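What follows is a single structure, written as structure tokens, with notes after it.
With one protein chain held back, the other chains of the complex are shown just where they sit.
Right, chain A next:
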Amino acid sequence: MISKTPGKKRKEPVESVESDDELAGAPLDGVLSDADDGSSLAAEDVSEGFDSEEIDNDEHSSDAESVSSISSFQRHADYKVTTDANGNERYEYADVNPVYDSDDSDAQEQPNTIGDIPLSFYDSYPHIGYDINGKKIMRPATGDALDALLDTIEIPKGWTGLTDPQTGKPLNLSQSELELLRRLQMAEVPEEGFDPYPDMVPYFTGVEEKMPLSSAPEPKRRFLPSKHEAKRIAKLVRAIKDGKILPYKPPEERDREQNQEEETHYDIWANEEAQEPHVMHIAAPKLAPPGYDLSYNPPPEYLPTGDEKKAWQQTDPEEREKEYLPAQYDALRKVPGYGEFVKERFERCLDLYLAPRIRKNRLNIDPNSLLPKLPRPEELKPFPTLCQTIFKGHEGRVRTAAFSPDGEWIASGGDDGTVRVWSLNGHQEWSARLSPDESVNIVRWRPNKDAFILAAAAGEDLFLAVPPLVNDATEKASRDVLDAGFGHAAHNATTDGNNVIKKDTPAKWSRPGTKLEEKGVLLKLTVRSAIKMLSWHRRGDFICSVSPRGQRSSVAIHTVSKHLSQIPFRRLPGLAQAAHFHPSRPYFFVATQRVIRCYDLQRQELVKAIQPGARWISGFDVHPGGDNLIVGSYDRRLLWHDLDLSSRPFKTMRFHSQAIRAVKYHKSLPLFADASDDGSLQIFHGRIVSDLMESATIVPVKMLKGHKVTSNLGVMDVDWHPRHPWCLSAGADGTLRLWA
């Protein structure tokens, strides 16, 4: 135990001994103090010097033993020696018991010694701090529910409902304390009965004295004129008489002098030199000269009528077009003064110095000179002008119409799911219901004359039909064209059957069923989503279909002779809107919402991207020459593109008030047409010159109106006769119209 005790701990018993000594009597004092002093000094020296623990310990132990023996001898009951948590001994002292006359006697309670920390730290303990002796101060017992109830019923005197943070007990305040608080709160003097404004105590009185302090008589000089002043006046008089002091000139004279001075005029422009005004100088505009209506006796037509007068009076003075009202007086003597004269002059002054000036170039030209000189439409004939025939028969909208390649027949398809073929006089020659519920979105004739084949799309199905209207030879040839692929398909199926099974085919070629076959519809082709557009290749072997919702397979090219379908694009940026083959070269145009792309099918690469700048392309057509495009858009624009010139439109035309649905070039004549939702067709003359230096001349020639607008849809499709300047339109009102 001794060996473990560090030097520091040794001191405690020593000190305690000393303190104990003080408390005890004097007899042992000298002996102990000597011994103690020496030992303690030695011990300290040693501990500070080197580690000669052996000696030290020995000395110490002897010391300690002696001390302990003495102390135990002195006051045995003062403390207890216990073992603390570390196993060391620990002294526990008894409470200090103050005697009656100690200074501490008037401390009523043990104060909490935790210092300035919140009481909430002790929330989880049963005590709330420590007293001066290190004893725990236990949490005052909180009353149970019944006590609380009782407390609420009879409120003890001075109850505040607060808890004293020091003691954790309810804080009670006496009446005087509450009063003090109230005064402090009201910013009054805290002491009661203190008068901040006491009455003044008149220490010195203003009592008037009745008798003078001095009884000396008034001096004589107070009654005599001042000699000094008289002297000064005499001096001034003399100066005035001598003319030394001049009295002021009368103010009028002074003014006159001033005037004369002002009026000294001379030839300020005696040697004038013309100067160019500063470049930035803008001269103030002059006021407009008076017109006829400002006369005191104007011609009677300039006088305002009653209504005009009333309107003028009712408008705000600042909003009036004229600041005066013309009036007529039959004699000059009757003309009154103009009330606004001063105000108008003042406003002119303000304008002169306050109004910002700006130079504005005003075009003083005839507006008609801006208009381009367009050739007369009469010079550009022929073009369709009148409605020749109306084809009625479709129920619901007619969505599409097309002229046969020989120009004898007209095919149409509509919402009733039928395809109809008409002769030009308006008689319906053939019809077939392709689908009971889907509408026919598009019909297109095979362009070659050797066969008579009509392609029509209803929903996801593409039908190829040979209407029985032509001579047998042609019909036979047509059937042969359609049937040729069956053998090929069968052959293919046998050769790479496993391939077919493995791959999801883009389209399924099949017979449409006996009922339709009897009608002449010979082939059915099913793709993955609804077809909106069809376009034949010029040789008639390929047909491309566009189904905007078809995602990856939105554009498909079908080979009729092989019954084969291909999907040329893995991925298209945007929804495909339309696709066309180039009329002479192996190019393929695909329109998405904003861009038209031109692909080379042989090299399989992108040739050109055309940006019409329209928000949403509705359709386009390629000029038979192959170098020009017209694009129609849902944002009411018709755009002409020259492919050689730029990717931007060459001309933009906006004549329609509604979206443009379809555009079409004439095959041989320099005409093109567009169809719009506002129920009108517009015919343009568009001549292309072979000379490269000259650009195309585009002249609007005719607006064809006749279709009625039903549910915001007007004309759905437009097509041209292959040779004549005849135009065919399909309307949402259920009619087709032939214009010639």
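FYI, a residue touches a chain if its C-beta (ideal position, glycine included) is under 8 Å from a C-beta of that chain, and two chains touch if they have at least 3 such contacts; residues count from 1.
Note that contacts and distances are computed from a predicted model.
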Per UniProt record, name of the chain withheld from view ["ATP-dependent DNA helicase 2 subunit KU80", "Origin recognition complex subunit 5", "Pescadillo homolog" or "dolichyl-diphosphooligosaccharide--protein glycotransferase"]: "Pescadillo homolog"
Option from A:134, A:243 or A:289 whose C-beta touches the chain left out: A:289
Residue in contact with the excluded chain [from A:130, A:159, A:312 or A:655]: A:655
Which of A:343, A:687 or A:708 contacts the chain that the document leaves out: A:343
Hidden-chain contact residue, picked from the options A:95, A:242 or A:267: A:267
From A:326, A:506, A:649 or A:734, residue that would touch the chain that is not displayed: A:326
For chain A, residues in touch with the removed chain: 254-255, 258-259, 262-263, 265-269, 272-275, 280, 282-284, 286-287, 289-292, 294-302, 305, 324, 326-327, 330-333, 335-346, 348-350, 352-358, 363, 367, 370-372, 374, 651, 653-655, 698-701, 703
